[in-house]
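Every protein chain but one is kept in place in this view of the complex.
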Amino acid sequence: MRHRSKKWALATVLALSIVLVIGGCGNNGVNGGGEPEGGSETKADSGGSNAASGAGMDKPRVAFVYIGPPGDGGWTSEHDKGRKYMEEKLGIKADTVENVPESADAERVITELAQNHDIIFTTSFGYMDPTLNVAKKFPNVKFMHVSGYKTSDNMGTYFGKNFEASYLSGIAAGKMTKADHIGYVGAFPIPEVIYNINAFTLGIQSVNPDAKVSVVWSNTWFDPTVERQAAVSLLDKGADVLLAYQDSPATLQAAAERGAMAGGNDSDMTRYAPEAYLTNPVWVWGPFYTKVVQSVMDGTWTNEPYMGSMAEGLVDIAPLGPSVPDDVKELVAAKKQEILDGKLEVFKGPLLDQSGAAKVAEGQSMPLEEILGMNWFVKGVEGSIPQ
Amino acid sequence: MNEGYTVEMKQIVKQFGSVLANDRVDFRARAGEIHALLGENGAGKSTMMCMLSGVYRPTGGGIYLHGRQAGIRSPKDAMKLGVGMIFQSFRLVQSLTATENIILGESSPFWRGRGWMKTKLEEIRSLADRFGLAFPVDRPVWELSVGEQQRVEIVKTLYRGADIVILDEPTSVLTPGEAEQLFATLAHMKSEGKTVIITTHKLKEVMAVSDRISVMRKGRMIASMAKSETTERELARLMIGKQIPAARPAQARSIGKPLLTVKHLDVYAEHGRKALGDLSLQVNEGEIVGVAGVAGNGQKELAESLAGLRSWKRGTVAFDGMTFKTASVRAAMEAGISHVPENRMRSGLAGSLGIVDNLLFKSYRSPERSTLGFMRTARNRAWAQTLVEQFDVRTPGLDTPVRQLSGGNQQKLLFAREISRDPKLMVAVHPTQGLDIGAAQGVHRLLVELRETGRGVLLISEDLDEVLQLSNRILVIFGGAIVYETKGCEADRERIGLYMAGLTEEGEAV
């Protein structure tokens, strides 16, 4: 009896102290904005100048929020490479938080970082709403969200035209397939993945009009087991070249075991299966991150959405695998040059959707906003987009 | 001094708490004989054998094997000295095959290779064949019948090199056919020079299979003789005892009207075994009816049926003017039947809970103890305190987990609970099992008190002394039916013993 009541007393004290702390701090103006509003604390803490826009700063405190682990060998690993590049160029140290789910946890992590950082990169589409919510509460902190479409005064977005590289990968795939059947493992049916599948398909069709592209959704960014299953299901269907819009090299490894060729996404994956490696689009974040952080230091940062192209160097195509014959390599290199020179445009009419209805008329280019909201497959893709 | 005895247990004393299980017992067995250790349940024969096989350690006395003192501290030690015991409940791993069970624990090379298991299978099979023990050596144990599992146990013991083999109540789980086979095996083992010891309370078996017989009663060794020197009748007398209890129930009291009438009850136990067949009995107000019998003859099922825990196939149970159609614990409780179950810690008390919670078991629904779904805690504690005092339960406090109490105090607590409900009928099963003499007397006083206040008591017990001492009428249960009835004052111990052993007065098997 006695020790039970003791426990209750302990719990009561705990509960009371919690209420007191919250209540007490509430009066000091915790409401998120309180801290930057007063500014005094932040200033004292950083020892530098206020992060008000327009004014520059010497050493901005930078943070990155990652969806996966930096060792995923794909998406997050490229961002982490970019971070290190930036750190080296500018001589500053950035903080990272990995494995942050795209849920309520994200908002907490971003809020926590916002309290003592000047610029925060949130590197997954699902962080869009949490980033926006936090940005509203911390007007003096800059937020950069990847691949989203919502911005605010202190929140910008950035992404790249990786579909240009997807198109080039398609050329290689279309040349390499013997079965005229190519598989694509998509993470989620969102525009980012859809326009890459479309660009890839257009690339294939430019060299191999008979080839068809089968798409399966894994509904995960990073889950090697599921990605592998998806890849195997495509191989079982008869595809002999695969591409995966995923964060891990599981698809490439599955294809290698079956003697098929494959590419991954985000980074050069040759090392995982050199013989089976085709190619894929890669990201080059380093110079961009350096530029953004520099702009914060200079006080020239803007929330302008940024869409980097191949010509600007944000996107590239990985070196083609050792088993790809030289003529294909030359063809891809030639086409790449055309893109760099602005001679080749990926989404240019005529474009038909799966049913054969014309979406973009002959000779017309598709505006970037439409590409970024793409919600339909081009003719030749086998698969469906859940509506 | 040795005279060829392979086993000698001298002046063995074993005490469990305050209970004396074995009191200066001498036991000797020779190689090449089947030695039956005969006695009622609780006579102390299993305890003796458990000490021989290292499960228990004697409190006093010495064990000698082949004439040398043996330091047996564990079953492993016993096994090393060639003593193996086959328990009533088998110790086999259900998912392993018979052979794997037999060789379990044996040291073997880390890498067994492909032929290893094959060799072992052959080895086990030939060993089993040698003793006429047929069972599929390569099947998982759960697929085997009970008889086959017992054979696995026997082969396991032999495989480990036992030359002294103890079987505890070996036929209790077997069909008659399987028992015959077992006896053949035992004879074979005897002919190979093994010392075979079986414990049993079945006279017929003893006469059929053994060479020598030792009889135990109440923790003491009563007699030891060759089979040829004795008869079933004499053994029954020795096993049951003949001393007449001092206090005989006062028969002057008038017996009241009928309270419980059971007619033609058929009850089936687990696995479709018929536990009670056409059983009828009656208990009147103000009398103690004793049901004597050897364990496993339907006592448990009878008590459970009356307490509403077990349903019956056929027959009627009428109590105090009403007839129970189906078994219902609540109905039985509310009608005024109290039940002191066989194993108090298993089904009577909750060991981890305190005194108050255990006392509330059956009465917590009454408005005295709870209102509107809330327990009347303060009131219940006061009530529990008075019961504890009234029944003299020795406990450090009302919240002490009851498993920390002694057996006697646990039983007092159980009686306190049952009697506090003011029952009309008390069904008490082995109420003094495991209690020391003082505690047992306390329980007897409570039962007599119930009778004196006009309640009926159905006392189901294996302790014939207890039954003789307390009962107004005595019934003998055998094979799920009442085979004999007598008045308490006219009871003849010897005759009851015969019926308990399944014999008629002429000494023939029923």
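By letter and in written order, the chains are A and B; residue numbering begins at 1 in each of them.
Everything that follows uses one rule, which is that a contact is a pair of C-beta atoms (placed from the backbone, for glycine too) under 8 Å apart; a residue touches a chain by one contact, two chains touch by 3 or more.
Convention: contacts and distances are computed from a predicted model.
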* Which one, "Fumarate reductase iron-sulfur subunit", "Oligopeptide transport ATP-binding protein OppF", "ABC transporter permease" or "Pyruvate:ferredoxin oxidoreductase, alpha subunit (EC)", is the UniProt name for the chain you do not see? -> "ABC transporter permease"
* Structure fact -> Of A:P69, A:G313 or A:G383, the residue that touches the missing chain is A:P69
* Touching the left-out chain: which of A:P60, A:G126, A:G263 or A:G380? -> A:G126
* **Contact with the hidden chain (one of B:A350, B:V448 or B:A481)** => B:A350
* To do: For the chain that got dropped from the picture, name the residues of chain B it touches.
  => 4, 6, 31-32, 65-66, 68-74, 77, 80-82, 163, 193, 307-309, 329-330, 333, 339, 341, 346-353, 357, 360-362, 364-365, 370, 373-375, 377, 401, 403-404
* **Touch list for chain A against the chain that is not drawn** => 3-4, 7-8, 10-11, 14-15, 18, 21-22, 24-26, 30-34, 63, 69, 95-105, 107-109, 111-113, 115, 125-126, 129, 137, 149, 188-191, 194, 219, 373, 375, 385-386
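Here is the rule we use: only the chains that are shown with their structure count from here on.
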* Approximately how many whole Å separate the CA-defined centres of chain A and chain B? -> 74
